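Here it is, the structure, as C-alpha cells.
Apart from one protein chain that is not included, each protein chain of the complex appears where it belongs.
When the chains are written out, they are named A and B in that same order, and each has its own residue count from 1.
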Amino acid sequence: MKDLVIIGAGGFAREACLLVEEINRSGDGREKWNLLGFIDEDQARWGLKFRGYPVLGGWAALGELPQSAVLICAIGKPADKQKMVRQADRQGREFATLVHPSVTLADDVKLGNGVLINKGCLLTTNISVADHVSINPGCGIGHDAVIDAFTTLMWRVNISGAVKIGTSCLLGTGSTVLQNKTIGNRCVVGAGAVVIEDLPADCTAVGVPAKSVSVDN
Amino acid sequence: MKDLVIIGAGGFAREACLLVEEINRSGDGREKWNLLGFIDEDQARWGLKFRGYPVLGGWAALGELPQSAVLICAIGKPADKQKMVRQADRQGREFATLVHPSVTLADDVKLGNGVLINKGCLLTTNISVADHVSINPGCGIGHDAVIDAFTTLMWRVNISGAVKIGTSCLLGTGSTVLQNKTIGNRCVVGAGAVVIEDLPADCTAVGVPAKSVSVDN
Partner (left out) sequence: MKDLVIIGAGGFAREACLLVEEINRSGDGREKWNLLGFIDEDQARWGLKFRGYPVLGGWAALGELPQSAVLICAIGKPADKQKMVRQADRQGREFATLVHPSVTLADDVKLGNGVLINKGCLLTTNISVADHVSINPGCGIGHDAVIDAFTTLMWRVNISGAVKIGTSCLLGTGSTVLQNKTIGNRCVVGAGAVVIEDLPADCTAVGVPAKSVSVDN
C-alpha cells in the first residue's frame, strides 16, 4: 500500500479524500492507498483535519515526507493545477491515478498520470485522457474522445464521440460538447453551455448554443 | 419491519413505491419496509392498485392505520407537501427517510426526516439535507451543500459545492446551481436553468443563465 498525499485542501480535495476512502473500501483488486493527508499553501488550513486526515502544511511539509509518497492534485483551476504539478516535479514526485470503483473502464481507455475520475462517470471506448485531467462526478465521455493534460471537467459534463479537448481547459457543470468538435487549449466552457462549433484556443464560451464571450482569460 | 404508507398516489408516488421495493430487494443491511399502500385525497383514486399496492383512501383512512405506521411524502410541489406533512403531524405520525440502494452516502452527509433520495444520485461530502426534501433520480450534490426543508429536486439537478437552498424550493429537471450560490425560500428554478447568481426568496428563475421572471409565485 503506497502513501498518498492530496494536493489542495478545499472542497474538491475533500471530495478526492472521499474518493480515496471509497477506493480503499471497494472489494475489488484495485490498488489501495495509505492517505497521509493534504498539502495546501494556505497557512490558515495547516493543522486542520478533514474527514479525519490532517492538512500537513505547504510544500516544505511535503519535502519532509518519504519520496515514496505519491500525489494527486485536487484543484479545479487548470492554471493552479499546473503550478502545483511543476512544484511537485521539482521534488521529483510521482502522481497516482484514481478512478472511483463505480466507474468501469474498457481496456482501450488510456489514462495518464495524476488523473482523477470520480463517481458515476460513464466512459465508453477508445478514449484518451492525458496527465492531470480531473473528472468530477457524473461526467459522460463518448467513443474516441481525447482530453489533453490539466483539463478539468466539472460535474456532469457531456463529451460526445470523437471530441478533442486541448490542455488546461475548464468545462463547467452540465456543459455538452457535440460530436467531432475540437476545443482549443485553455478554453473555458460555461455551466450548461452546449458547444456546437469548434472553439479556438483561449476563449470562453457560454450559453445554448455556446457563444464565445472573450478571447483571453 | 415497520409499516410504511406513501402520501400521494400520482406518478411520483408510484416511483416512490418502486424505490421502496428496490430497498426491500437490496441485499444490504438497511431497514426494510412493509408497504401498506397509498393515501391520496383524490377520491377517484381510492381502491385503485398501483404496482400491487392499494390506494387506501384519504386522511380518514390513514387515521385507521396503526400509529406505528410511518409515512413518506411523495408529492413534488413543496406547498402541497407542506400541507400534507402538517396534516400528518396532527395525527402524530412519524416519517421515514428512504435512500435508494444505488446511492452511497458518506458519514458526514446528514439527512432529516421524511427525506426521499431516488436512484442514481451522486452526493459527496459534508452535505446537509433537511426534513421532507425530495430528490428525484440522477441528481448530483457537491461538498458542503445545504438544502432546507420541503425543497424538491426534479431529475438530474446539479447542486455545486457550498450551495445553500432555502425551504420549499422547486428545482426543475436538469437545472444547475453554481458554487457558493444561495437560493432563497420558495424559489422555482426552471428545467435546464443555470443559476449563476444568488436568488432572493420567492422568485422564479429560468434560462441559461437563469434570469428571474417573477418575484411572486
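Keep this in mind: a contact is a pair of C-beta atoms (placed from the backbone, for glycine too) under 8 Å apart; a residue touches a chain by one contact, two chains touch by 3 or more.
Just so we're clear, the structure is a prediction, and the values are computed from it rather than from any experiment.
**Student:** Which residue among A:E15, A:D40 or A:D144 touches the omitted chain?
**Tutor:** Answer from the full complex: A:D144 touches the omitted chain.
**Student:** Tell me which of A:G11, A:G37, A:G57 or A:G174 is the one touching the absent chain.
**Tutor:** In the complete complex, the chain left out is touched by residue A:G174.
**Student:** Can you work out which residue in B:R45, B:R93 or B:R156 touches the chain that's missing from view?
**Tutor:** B:R156
**Student:** What residues on chain A make contact with the chain left out of this view?
**Tutor:** Per the touch rule, chain A residues meeting the hidden chain are 104, 106, 108, 120, 122, 124-126, 140, 142-144, 156, 158, 160-162, 174, 176, 178-179, 192, 194, 196, 208-209.
**Student:** Which parts of chain B face the unshown chain closely enough to count as touching?
**Tutor:** Touching the missing chain: residues 11-12, 14-15, 17-18, 21-22, 51, 118-120, 137-138, 154-156, 172-174, 190-193, 206-208.
Please note the rule applied: only the chains that are shown with their structure count from here on.
**Student:** Roughly how many whole angstrom separate the Cα centroids of chain A and chain B?
**Tutor:** About 31 Å separates the centre of chain A from that of chain B.
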